[in-house]
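Presented below is the structure to which this report refers.
All protein chains but one are shown at their positions in the complex.
On to chain A.
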Amino acid sequence: MATVLFDEATRKYPKTEVPAVDKVTLEIPDGEFLVLVGPSGCGKSTTLRMLAGLEPVDGGRILIDGHDQAGVRPRDRDIAMVFQSYALYPNMTAFENMAFALRNAKVEKAEVEQRVTEAAKILELEGLLTKKPGQMSGGQRQRVAMGRAIVRQPKVFCMDEPLSNLDAKLRVSTRSQIAQLQRRLGVTTVYVTHDQVEAMTMGHRVAVLKDGKLQQSDTPAKLYDEPVNTFVASFIGSPAITMTRSAVREGEVTIHGLPVSLDRSTLSAARGDVVVGFRPEAWQVVGAGEPGIDVAVDLVESLGSEAFVHGEPARSHDDATVAIGADRVTFKVIGKTDLDVGDTVRIAPIAEQAHVFDAESGMRLR
């Protein structure tokens, strides 16, 4: 059990200008499940590998339980890692794979036996202990890799996209298993993923990285409800938030030609234009006579209990709205929908659920 502190931790690969990890400061309390999430190349894996000691720290510090880890070898950090490829030893059986670290640490034979058996029970690996990785399925290998980490009873678990090699169904079930297991063992865990659903469902807290810089670290709910900038707003949430740029005039913004009144105190902080975002559930379908935006439906994703409708807003002549990214709107419909591709539907945003950002800096306005 341990606390982890990244204190302006920086990693700059040789012969590159831009640091891969740029002054990341992040405190992880004892027993927390922290998810590092971000697009590919954002430095999340590098951050994890720095914690594990597999990557040097070029600036700042990383502390485990208050101790600076500079110069401490990976094997002396008491960290167990689960790799994306599992990295099992193919020449050893499942038992030997799990026992390897314990035997290296000169743990007594009886205790090795006991710990591995216990881990095997938790992970339902009992029948597989004598098998080698080559004889196992992907899911089984993944569980052995987990077992190898568990038996060590380390201070910190590091997991580098451990589910990305599993098929979709197995991924969902393993996702909850890992989260449950972590809650049960109470070991501080840093989990890297590019999958924001994993991030939102597994972690106590989620840290969003972009270009090596930490954008925001918060609970999943807070990230969703109060993203600090447009990047976090668009990265978290699926389908993505619909964002439009607009000028501010007397407490009103214009969303695809539709004037929307927003909280004046929020808007007053704006120096110029703002970016306004509405999540899919922040739209409602309105009648033809009411104010709204006419949207030409071009995709309907029906999930049974709900449906996501994607479409393009019909442009009016005086529409000065500039859409961010694709000029599209995505909204959610509860239950079944009879909307179909090619239909036109009138929708209006719910003003209270608007996310407002400064157009220049991209930062949230409060």
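In this section, contacts are C-beta pairs under 8 Å (C-beta built on N, C-alpha and C of every residue); 3 or more make two chains touch, one makes a residue touch a chain; residues count from 1.
Throughout what follows, contacts and distances are computed from a predicted model.
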{"item": "Chain not present in the shown complex, as UniProt names it (candidates \"YeeE/YedE family protein\", \"Putative ABC sugar transporter permease\", \"Multisubunit sodium/proton antiporter, MrpE subunit\" or \"nitrile hydratase\")", "value": "\"Putative ABC sugar transporter permease\""}
{"item": "Absent-chain contact - pick from A:25, A:114 or A:135", "value": "A:135"}
{"item": "Candidates A:6, A:86, A:283 or A:308 - the one touching the absent chain", "value": "A:86"}
{"item": "Sole residue of A:44, A:115, A:148 or A:171 that reaches the chain not shown, by the stated touch rule", "value": "A:148"}
{"item": "Missing-partner contacts on chain A, residue numbers", "value": "52-54, 73-75, 79-81, 83-91, 100-101, 104-105, 132-136, 138, 141, 148, 152, 165"}
